[in-house]
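Have a look at this one before I ask anything.
Note that this complex is displayed minus one protein chain, with the remaining chains in position.
So, subunit A:
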């Protein structure tokens, strides 16, 4: 057995993660061709690199199939019920910053707060005969947020990409999505509600709580925690 470290398999998130570990004396890299999802680890013994989709890392951590994993706070909270009982945060990596926000058309000058959204949703349902649609891929987080705020008469519609375009395409009236600069929202004539910040997310190194560990694994984890935490 060895400690398995899950890292997003693609793009900037992978490169930044490699850089972050390199800054702490641990070299992570892809072995073989660009297309092969196998990796190597140098600078620490007994650690194996597993390249995974960022969205699958929460599940793998919760199942204990990987002991460490890098992914966004947003994905951990969306995908794991009672996330704190499954994983603990070892370190925030300082990149991959994104805010999960609730946004509505800028032209809705009458809607600035959740309070307004709730009232607009009631009127919308009376007018159109169905509940105001909010497009998102963050179903759990959005539902919990709106329940906490006491917003009613809305429905969530699933949107796995190009969520900002759903309002223009009339498949949704509002959206809940991640944004880093807000540029895409503005370009799509959307504005964030004043109290519409649901979560601040960034790439974070998580440790699985439930994982079964050998003595050697425990030593490795302790050493890693000291170097990385």
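Details
Convention: a residue touches a chain if its C-beta (ideal position, glycine included) is under 8 Å from a C-beta of that chain, and two chains touch if they have at least 3 such contacts; residues count from 1.
Methods note: contacts and distances are computed from a predicted model.
One chain of the assembly is not displayed; among "Stage 0 sporulation protein KE", "Histidine--tRNA ligase", "Extracellular solute-binding protein" or "Anti-sigma factor", its UniProt protein name is "Histidine--tRNA ligase".
Touching the chain that is not shown, out of A:16, A:131 or A:219: A:131 (per the contact rule at the top). Among the residues A:112, A:184, A:202 or A:225, only A:112 touches the chain that is left out of the figure.
Think of the hidden chain as still there; on subunit A it touches residues 81-82, 105-110, 112-113, 115-116, 118-120, 122-124, 127-128, 131-132, 139-140, 143-144, 146-147, 149-156, 167-168, 170, 172-173, 188-189, 194.
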